[in-house]
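One structure, as structure tokens, below. Some questions next.
The complex appears here without one of its protein chains, the remainder shown in place.
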Amino acid sequence: MIIPFHVREMLRRIKARYDVDRTPQQMSPKGEGFLPLRPSRTADSKTVARFWEHLKPKASEADQAEIADPATVAASETYSANIENFIGTVKVPVGLVGPLRLNGMNANGDFYVPLATTEAALVASYARGAFAAGRAGGVSTAVLYEGVLRTPAFVFQSLLQAGQFVDWVVGNVEALQAVAEATTRHGKLVSLEPFIDTNIVFLICRYTTGDAAGQNMVTIATDALCRAIAKDCPVPIESWYIEGNFSGDKKASALAMVTGRGRKVSASITLPAGVVEKTLGTSVEAMLAYGRVANLGAHLSGQLGAQAHYANGLAAFYIATGQDAACVAESAVGVTRMEPRGEDLFCSVTLPNILVGSVGGGTGLPSQSAALNILGLKGAGHGTALAEVAAALCLCGEISIVAAIAAGHFTRAHESLARHR
Amino acid sequence: MIIPFHVREMLRRIKARYDVDRTPQQMSPKGEGFLPLRPSRTADSKTVARFWEHLKPKASEADQAEIADPATVAASETYSANIENFIGTVKVPVGLVGPLRLNGMNANGDFYVPLATTEAALVASYARGAFAAGRAGGVSTAVLYEGVLRTPAFVFQSLLQAGQFVDWVVGNVEALQAVAEATTRHGKLVSLEPFIDTNIVFLICRYTTGDAAGQNMVTIATDALCRAIAKDCPVPIESWYIEGNFSGDKKASALAMVTGRGRKVSASITLPAGVVEKTLGTSVEAMLAYGRVANLGAHLSGQLGAQAHYANGLAAFYIATGQDAACVAESAVGVTRMEPRGEDLFCSVTLPNILVGSVGGGTGLPSQSAALNILGLKGAGHGTALAEVAAALCLCGEISIVAAIAAGHFTRAHESLARHR
Amino acid sequence: MIIPFHVREMLRRIKARYDVDRTPQQMSPKGEGFLPLRPSRTADSKTVARFWEHLKPKASEADQAEIADPATVAASETYSANIENFIGTVKVPVGLVGPLRLNGMNANGDFYVPLATTEAALVASYARGAFAAGRAGGVSTAVLYEGVLRTPAFVFQSLLQAGQFVDWVVGNVEALQAVAEATTRHGKLVSLEPFIDTNIVFLICRYTTGDAAGQNMVTIATDALCRAIAKDCPVPIESWYIEGNFSGDKKASALAMVTGRGRKVSASITLPAGVVEKTLGTSVEAMLAYGRVANLGAHLSGQLGAQAHYANGLAAFYIATGQDAACVAESAVGVTRMEPRGEDLFCSVTLPNILVGSVGGGTGLPSQSAALNILGLKGAGHGTALAEVAAALCLCGEISIVAAIAAGHFTRAHESLARHR
Partner (left out) sequence: MIIPFHVREMLRRIKARYDVDRTPQQMSPKGEGFLPLRPSRTADSKTVARFWEHLKPKASEADQAEIADPATVAASETYSANIENFIGTVKVPVGLVGPLRLNGMNANGDFYVPLATTEAALVASYARGAFAAGRAGGVSTAVLYEGVLRTPAFVFQSLLQAGQFVDWVVGNVEALQAVAEATTRHGKLVSLEPFIDTNIVFLICRYTTGDAAGQNMVTIATDALCRAIAKDCPVPIESWYIEGNFSGDKKASALAMVTGRGRKVSASITLPAGVVEKTLGTSVEAMLAYGRVANLGAHLSGQLGAQAHYANGLAAFYIATGQDAACVAESAVGVTRMEPRGEDLFCSVTLPNILVGSVGGGTGLPSQSAALNILGLKGAGHGTALAEVAAALCLCGEISIVAAIAAGHFTRAHESLARHR
């Protein structure tokens, strides 16, 4: 049978649920009885209670008590700047990794890193990596680059107008830069590069964003820049869009891997052979051998870059510290390297797209703010250090998983740590 | 100056922080005074308190109270199956989207969807999309495919042994399948495909995983399969690894986009022109025009697939419902289509890699479990429905953002909703 | 200036050619005076002469003599099965690499390989690699996989019909297979896998194609299959297309890298340290060190796979032996590995998409046929051996360039060999 078994098996399962009379009807649009929810952009105990009324009886009072607990409801107003239709909070368990010793340009010393996750073994694995790194004298880190992109698109009648437009933009760039920067205290437009596809021009706008992750900041600045262009540019613009889906916002992209988006950070360490053996229970040779296989797997499966599981550490770190967890999709990209250094093992990670801020976003919420205090990296002046901690954390995760897989311990760790469920 | 300004500007910023005497010393390994934390895999009020002792004075008692609140500490044991070194919980605000009307093969009816995020405007944007979808009769959905991959790698002396190994595996596949499936009640091995690169063989093992996301399930099953191979196969194996970094676990990959990983789900709707105009404040033509630009941007920036911001909806949904948030990195991939249907607008999304479960992972934790109850999709029998809700949600997000950008409202929404910060 | 210099410089160059009055007119459509060429699908001395009449006076009689030389014109009819509007031949210089010693499953012994190229140093570089390989006992090769893809697309009203269609196809697959295979003596349909995106179904049809490259063979077979579906399938099909631009035909694609397209071939060798030193003038350590950098470069620049210059060897080999040179775009993909083996250097290449045939295409043309005779691989029975020669050749090219760059000789070789131009 030339149809693969798993395809036929899937078809069998779908057909088991399929009723020739009922299913087509069930999958058709139905207009009747659609009662939209009245939205609420502010939040207080009354709006919270009102929403829960809608959720009964599916959700019980016990459910309500878990999400809309008294402390949460009391802080409704605090939360309302970060969310709409607020009904409470979900509680994500936090585990501690550390001390993570950093020898960074921006982050220096021993840090305890709070990670929020529901996946057993994750914290233990990163902690093991951090322990090995500490034994080896700590992780060297540096922010190599900063720059959040926003890439508006302008559509013209033809290539000719597109070219005239680019000429005008280049001729008026200082004025446009002033307009963009007037919208923000901390944002600086450090590059503007036009990219033409026949009659469409993308403007690759690159900003530094101070200590914030800066996604809203660059949107507002670029919007002002676009409106100034639309008002002043004599070349007729058919339409323009604040984002041409080109910047890599919220998704892995080759462009962002190449140009960087957010903060590009490198973290590295040389693990002495003895540390690999005693702390990680394997050998330099075994880690190098698996590193080669893992690198091959990355190529053959068409990954962007090559790494094992940056997303695990980043998601847990972003959630704990009030970052935008959706940015994990773009941040979890980069290259992990494992190389011999004499008898020892050189390991490095470079993540081109770390999007974190020590101000803005969810960093001011009660528990997230507390998590930043654990790190000692709350508020102005700590954006780059926070990015270095994120990269060093990823390095620890890579060391730990490569060692575990090389040594054949990976499954056992997951079995024993997820044992209670 | 042929060095771009943004490069020079970055260098200037780095040099401003660089001290020729101090920085090199600061970035060197330092062995002294490294005091590792005593880890704890179980949790109770005492272990929690012990960890907080280490965090002082950086973290204050007020910080401790936000993370290690009494309800959280009381539930320490509950959390301890999902985390190590437990110190409390981070509270992520939850907003409500809905009713989201689904005409799905597996999810049918009106759903309220809890989303956990700290990003202002996110819930409002998805709610707007869900409102438009409801006005248009609801979203059609279906799980098209299921199958979680695990891809162990086996290394041989040469190609010749690799070939003999493949021959042996194919000849013994039923026995191996039995070994793998003996480790799990719900997992089924539905495909096993060898992939050779000279002397290395990756075994692409594809499982259905019942109602669970299934990542641990397939690891354990595959580990058993590998151990059986290692024990019985007469071809000498140099080394083997439970995962060859080939399966796409926790990262966007072309392989997973092609083969699917987790659940592949399609969601679609035809929006009548009137709904686009009244509910979304723009026109079918304008949305199609922007859709073409956004699709071009996706190609030119080297994305995997083409979409606007699946990651926003998925991250918020995964966090609220106790899924593995790190899987956003692999799930936020797919293709959004916008096409004319007469005067109306056909929209669809297909996400090949949705990793959700209605059981397992964080789904049993108190507030996550409550969130699943809001959906009415807690426990056995709801895995596929949950995946369809996730895809329909992504569709709503795509509709809303495309409409907002096409109409020029995108920036305004973010400005006004993030206004309090 | 935040606009990069190279952008401004390019704008300056464009503006230097731009005339505000003349250029817009020059770039506008012009309907007048368009005299189409009368096409000719057959060829003889008269049709050739007729075409040359049109080419005067731009092309001189001397030009005509170079392209439409007497031997070429005499063979017009022979060429006319491979080309339309025939005006002669272009003469591409051929250099010899070899003996290339192969220890292959299909290709065994010492081969002289004719390469057609106009790039100085290319033949010398591959010859050097072949020399080193010969000194090391020859290259091990094997065809790992065969299967040319054709992926027709079927469009339906909705997902529901798409699903019903898949069900029908699976239920009728043996009949469809028979229809497809009835069109060809050598082609076998070995897999048919439906791939759904909402209302569109791609059928991934995979064929073995005997000794031919097989692109036309699979098109014709798939066309018959599609027509049978269109005739017999009761599910209403809105439209169907012989190719959904999914198969990877004539382009690099992640799908084809993963699934293979054409012949997937591995070639490997272990180079003794002494051979690396004496023959290649560098050391194992130096080649490994550069190999790591080159692998990093591959990841960071977003290549498909990781290799140095497969395209050089493949293009020259395809042109010399009458293969489809356009397939270089899809064939020049894969992974080159360099790894330590004790003191020695293990090197391998795996190319998943080699498209060559020992019959069909241009293999029967006079000089191409002679080139195949040099290899001893002309005609039926030699398709797989030919693919193994191609892969072994690529391995030699990788060895040579990695050694040259590692040793710092790369530029010098190009300078001296291209010196006369």
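General remarks:
As written, the chain order gives the labels A, B and C, with residue 1 at the start of each chain.
We take it that contacts are C-beta pairs under 8 Å (C-beta built on N, C-alpha and C of every residue); 3 or more make two chains touch, one makes a residue touch a chain.
Because the structure is predicted, anything quoted here is derived from the model rather than measured.
Contact with the chain that does not appear here is found for just one residue of B:L96, B:V190 or B:I242, B:V190.
Across C:M1, C:V170 or C:A289, the single residue that touches the chain missing here is C:A289.
Summary of contacts with the chain left out: across A:P152, A:G214, A:G302 or A:G383, the touching residue is A:G302. Mapped onto subunit B, the footprint of the missing chain covers residues 1-4, 7-8, 11, 14-15, 18, 23-24, 27, 158-160, 163, 166-167, 170, 173, 177, 189-194, 254, 257-258, 292, 295-296, 298-302, 304-306, 335, 337, 339.
Although one chain is not displayed, subunit A still touches it through residues 1-2, 4-6, 140, 142, 144-145, 158-160, 163, 196-199, 254-255, 257-259, 266, 268, 302, 335, 337, 348, 350.
As a working rule, only the chains that are shown with their structure count from here on.
If you draw each protein chain as a dot and join the dots that touch, every dot ends up joined to every other dot.
Note: Cα superposition of subunit B onto subunit C, rotation of 180 degrees, nearest 5.
In the contact between subunit A and subunit C, the residue numbers used by both copies make up over half of all numbers at that interface.
Separating the CA-averaged centres of subunit A and subunit B is a span of 11 Å. Mean C-alpha positions place subunit B and subunit C at a centre distance of 37 Å.
For subunit A, residues touching at least two other chains, in rising order: 4, 14, 18, 23, 27, 190-191, 254, 295-296, 298, 300-302, 304, 306.
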